[in-house]
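Of the protein chains in this complex, all but one are displayed in their positions.
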Amino acid sequence: MGFNHKHLIDITEYSADDIMLILETARRFKEVNERRIKQVPTLKGMTIVNMFNEPSTRTRSSFEIAEKRLSANSLNFGGSSTSAVKGESLTDTVETLCSYKIDMIIVRDKHAGVPRKIADVSGVHVIDAGDGKHQHPTQALLDLYSIWETKGDFNGLKVGVVGDIGHSRVCGSLIPALKIMGCEVTVIAPPTLMPARPDVLGADHVTSNLDEALPDLDVVYMLRIQRERLEGAPFPSLREYNLLYGLTQEREHLMKDDAIICHPGPINRGVELDSYMADHPNRSVILDQVYAGILTRMAALYLLLGGSEDGIVA
Amino acid sequence: MTGTGAVKTVCMDADEIERSLTRIAHQILEYNHGADNIALVGIVTRGDLLAKRLVEKIAEIEGVDVPLGRLDISFYRDDFATHLAPEVHSTDILFDLDGKDVVLVDDVLYTGRTIRAALDALMDIGRPAAVQLAVLVDRGHRELPIRADYVGKNVPSSSDENVRLFLEEVDGVSEVEILEMAPGTRAGSAPLGGE
Partner (left out) sequence: MALLLKNAHVIDPQVGLDETCEILIRDGKIVEVGHDLEMPKGVERDLGGKIVVPGLVDMHVHLREPGYEQKEDIASGTRAAAKGGFTGVCSMPNTSPVCDNAVGIEYVKSRAAAVGKCRVYPSGACTQGLKGEILSEMGDMAAHGCVAFTDDGRGVQGAGMMRRVMDYASQFGKAVMVHCQDDDLVGAGQVNEGVVSTRLGMLGWPAEGEELEIQRDIALCRLTGCPLHIQHITTKRGLDMVRAAKAEGLPVTCEVTPHHLFLCEDDITDEYNTFLKVNPPLRTAEDAKALIEGVADGSIDAIVTDHAPHTEFEKNCEFELAPFGMIGLETSLALINTHLVSTGKIDWNRLVQMMAVAPREILRLDPVTIAEGSVADLTVIDPDLAWTVTTDGFASKSANSGFIGAELVGRATDVYVGGYATLEDGSIVE
C-alpha cells in the first residue's frame, strides 16, 4: 500500500484507500495512547509549526498532543493575527517561518485557500486545520474514524448532516469524504443555511425537514450553530432553531435503534442538541470523536512526514 | 515465494527450523532456570510467529504457558524519515512487562538496528528485569553492539544478499532463503503472504 501525499489540504485529493490507510494507522496508535509512556520517538528532530491565525483551542490542542506523542518539536505561532496587525503579508510570514528550517506547517486561518498558498510558498508539508468556510480535512478524518469504529463499514451507510451546511468548513471536507467512502449523504438545514449548490459538495439528498429525514439515518451528524460566522440572522431565534432542527429527546423515537450521533464540538446545549442526546450512552460518540482526533492526527503526521526526501533522519 | 531477487540457497528447511526452535526453547528454560518469570515478545512480522512456536514448545517441555506478546517497531525505526513503511502492524502486549525476564524473538539478526528499536519500544511499554534475545538466523554485519543470547543458526552472508525466513503459517512453506538483492531494494523481512 502506497501513500503519496505531501499535504493534507483537500480531502478530495485522497482516495478511499488513502483514507482507509489513515484510519487503520490511527487505530494502531491506540496502543501508544493507552500505555504509561504515551510517546514514541517517530518524529524526533522534526519541527512542526502550529500556525493558528484564528482562535482555536480544541483543534490546536489536539494537534499539539499528537505532535508531542510522536516526539516532534512543535512551535505555536500566532500567525497573521499578530503578523497581519503589524502589516506583514502571509507570504512574508511563511517565508520567515521557513527560515527557521521547519518540516511542517499546520494552519488554521479564517480565509479560504490559505493552506494551499502556504504550501506553494513554503515547500514544506502542510496540513489544513480549517480554512475559512472551505475545508477542515482532519475533522473529517476523525469523524470517519468514529463512524468506522462504531459501524465497522462505510458502504451504503446513510449519514445525515444537520445545521449550518453553508458556512461550515467541516462540511466542506466531511461530505466529500463520506462520498469517497461510499456513504449516502443527506443534508438537512433551513434554506438560509444551505450552500448555493449542496450537490457540488456531494450531497445526495437535500431537505429542510429533519423529522422526515431522521428515520432513514444510520449516523446523525449535528453541526454547531456558528453564530460568529453568520452574516445577518438566518433564523429567527435559537428557540425556533431548536424546535425545527434540534436533536432532542422528543425526536429519539424517529431514529433507528442503532443510529449514532456525532458533533464536531463544542456543543451548544439546548440549541442543536439537548443534554439527553449529547450524553446518550449508546448513541453519542462525541467524546470518541475527540479521542479519534488525536489518533487520526497522529496517523496523518506519521504518514505525511514519513519517507520524505528532505526529512531529517533521527 | 520469491523475495527481493533470485533465490541462491535454501539454508534452513522446515525440519531444521523446527529442531533449532526446540533447542532454543530448551536453552531458554535452562538459562532462566525454568519458565516462572519469563515472557516472550516477538517482533512483527516473523519474530512474533517464532515466539508463538517457542511458547508452544515451552508448554510441551515444561507444562507452563508463558506470556506471549507482539511488538511492532514501526514507530521506533531510525530510518523512518527516509523509508516509510506505511503498513503498520499492531503491538499487542497484554501482560505487565515490569519485572519480567523478557525474551525478545526475531527472525534474522543483521545490523542490530531493529533490536535497538525494539529495546526502546519495550522500555516505553514497561520495565522488564532483563531482556534476552533469541533469533533464528544470525547473518552477521552488525552495526551496533548487539548480540543474541540464543541463535538457531549462524549464516555467513554478504551485504548484497538478503536472508529471509518464510513460515508455513503465513507463507505456505517454512524455510530460510538466501536471496540476491535486486538493485534499489533493502534487506528485511518478506511482507506477509508474499510480495
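In this document, chain identifiers A and B correspond to the written order of the chains, with residue numbering beginning at 1 in each.
Criterion: a contact is a pair of C-beta atoms (placed from the backbone, for glycine too) under 8 Å apart; a residue touches a chain by one contact, two chains touch by 3 or more.
Here the structure is a predicted model, which means the values were calculated and not measured.
Participant: Name every displayed chain that the left-out chain is in contact with.
Facilitator: Missing chain, whole complex, touching shown chains: A.
Participant: Of the residues A:Arg69, A:His134, A:Lys179 or A:His280, I need the one that contacts the missing chain.
Facilitator: Final answer for the missing-chain contact: A:His134.
Participant: Which of A:Thr91, A:Thr192, A:Asn209 or A:Gln249 sits in contact with the chain that's absent?
Facilitator: Once the missing chain is taken into account, the touching residue is A:Thr91.
Participant: I'm checking contacts with the chain that's been left out. Which of A:Arg169, A:Arg224, A:His263 or A:His280 qualifies?
Facilitator: Result: among the candidates, A:Arg169 touches the missing chain.
Participant: Hey, which chain A residues sit against the chain that's not shown?
Facilitator: Touching the chain left out of view, chain A contributes residues 10, 89-91, 109, 111-114, 116-117, 120, 131-135, 169, 172, 195-198, 200-201, 231.
By definition in this document, only the chains that are shown with their structure count from here on.
Participant: Let me have the rounded angstrom distance from the C-alpha centre of chain A over to the C-alpha centre of chain B, please.
Facilitator: Each chain reduced to its C-alpha mean, chain A and chain B end up 40 Å apart.
Participant: For the complex, which residues does chain A have touching chain B?
Facilitator: My answer: residues 1-3, 21, 24-25, 27-28, 31-32, 35-37, 39-43, 46, 70, 302-303, 305-309, 311-314.
Participant: So in the complex, which bits of chain B are touching chain A?
Facilitator: 72, 74-92, 120-121, 124-126
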